[in-house]
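Rather than the whole complex, this shows some of its chains in their spots.
All chains are identified by letter, namely A, B and C, in their written order; residue positions are counted from 1 within each chain.
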């Protein structure tokens, strides 16, 4: 049990697990901070944070009710729902998608056109892999001019540092600090969102039956999470400390704080002022883009994917 | 009268049919001993109806589960959907299947050759045994999924890392079974060979190796199924072709029909290669005691 | 092929129940390559309490005959009955000594012998006492725990012999049980077999290559022809059941029978 502080097991509190999209990295610091600060406890939630193995996997776990909540990226969630999984987003927190192309600064890449003739590492099956060609086209680059090689998630960073690839697809707020820390060299990224394609990012996912049976709990969860993000944004050092203490084998604190700082940027509180609140337009855009440019074959109907009720009162 | 099977299975109190069968045989049955094409077809049908029934049942169960929606379709898609995917994507799937098959076969062959060679070294040299065995064991116990990324970084995205993985994963069963086989040769046969002044090489080729074949074949059968896994894991980690790559795509997109189609093809490669090794076994060691029952003894 | 009673002085075999009945038995071994006729139209009846010895050229089907009676080889033509019932499966109410000793290489001498008891669920104490007795009788004392590969050929054969005798079977089928033994041990074993036979009334069928052994032990001697194995002649020398070794070997009935058998087997010269 990676996150629960022992004394939070107060009687009467609901034991709740949230399964992350990946092993803990800076993006998750607010959750640990919230646990440490007792934000969840105040909502009657005894939260356990569990590492995950990819967003798709996490969505499936939620669908099977092996876990109460999932922390998942939006495109895999959309795929899961369109293939029949009884899950909903109850609020996306990273409203700017973190998908990007990362590379060492000395590559001198500043725009998508610079990728022509380069080799880019990607992981088949993840969100970026499917949208990358469309994103290139959107920026006037013929996808055939960029060579994509396939590397699994764990091997991607090594492949980049080793020079096996010129750039990799990835979440820049997560990987860039890690790579910089490892290689000592500066890493730059072209976020897809900065070049014409913003897809919703990670957020909370719940099973439909959970939403029906215990909406109060879901609401409490969204509320506590939202508060945790807001508070963490203002107390980043404390949040990093909380995570370093609460998560087993978290990255180094320097990496964590870089990741957290980047995460806060992605909350995009201009469009929807509170973390966990989204607009229908954001959802429509994301779904439309997915359905036009990827294998996603679900309907473009935000309510099928997203339950807006929990973010409303934040 | 009582059949060989009965004895092989130690039936001390066999079924009452044994007598009936015996009587039937006593009243000379005409047409016995036919080795005609028809007879062969009958035998083949007799040998294969049970597996086919089992497969049929499996399929029916799957179909039923999907039909009654006992399990959500995103976990287990309907056979129809899978079949549809297989048909509509056949060109793509065939190409990837071919890639994985090539990797698997190459990996298996290398593992078999290197594995047997290593086993020979271990058996013939105490020094080699004591120094190499720990290394081999070490190479075996390291989870291959863990070192796959390192291999990709070192050997790039081509065929090499997949074959290396297939070899690494298939190697150990070959070594263990070959060592066991080479060791369990009747010492008297070795003595006999020694009095013939046979060189080590000749003793190996004519006595130890054929004697080790039954055990070696067990190891090869395990190895060939593992080689498939090795190739797929290699494709998992870094590839743009092969069934492992398709698997990643399918599972990333939560495309259950494609995923199942892919799994079925992987399994098919394994099954086909396994059956080929079994065929080789039948050709190479028809003499082995474990086979005698089916070859010898028949009264007219 | 009717029994040639060489000497009418004693009537050796009383007309007791037939234990083994073999009629018009033919056995063919078929392989992809060839067909071997191991037994050709063999008929033989063994009555309770008889001691039948079988002599015949190597490869004539003696072992095959024994195995057929024991129900170990399927696929014959003709009739094989044991205790009045057709033999359709391995028979358990017998003791069988195999030509090759068929010992379990992971068991010591005593435990190999006791296997018989374990398999039959015999009383353990009794079996152990009998095993120890047989071990002493066959001169294996001191090797109770030795594994088969630590034994000489003759010692292995003696272990197999003890095992076949352990449960005092009503019918004993023995395939050259003394073939690997030296003259003295063989002689002792012969005397012992004769005693056991007389005292227990066991029905015995014993295959041997030694003509004196065949005559000394057998109340009836069956001589077989080369492959395809047929019964050439059955002899009843008419020796008394209790046979002192020295006296019997000088008995003219013995000498005559032995000579006759040698003749039948084609061994033209006197001592084996």
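The criterion applied here is as follows: a residue touches a chain if its C-beta (ideal position, glycine included) is under 8 Å from a C-beta of that chain, and two chains touch if they have at least 3 such contacts.
All values derive from a computational prediction rather than experimental measurement.
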item: Composition by chain label (entire complex, not just displayed copies); value: A x1, B x2, C x2
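As a convention for this text, only the chains that are shown with their structure count from here on.
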item: Those chains which touch chain B and also touch chain A; value: none
item: Chain occupying the most central position, where position means C-alpha average; value: B
item: Furthest chain, CA centroid comparison against chain B; value: C
item: Distance between chain centroids, defined by C-alpha means - chain A, chain B (Å); value: 43
item: Computed distance of Cα centres, chain C from chain B, in Å; value: 46
item: Distance between the centres, which are taken as Cα means, of chain C and chain A, whole angstrom; value: 85
item: Chain B: positions in contact with at least two other chains; value: none
item: Residues of chain B touching chain A in the complex; value: 72-75, 148-150, 152-153, 156-157, 236-240, 245, 248-256
item: Residues of chain A defined as touching chain B within the complex; value: 54, 56, 59-60, 63-64, 76, 79-80, 83-86, 123-126, 129-130, 148-152, 154-155, 158-159, 162, 164, 295-296
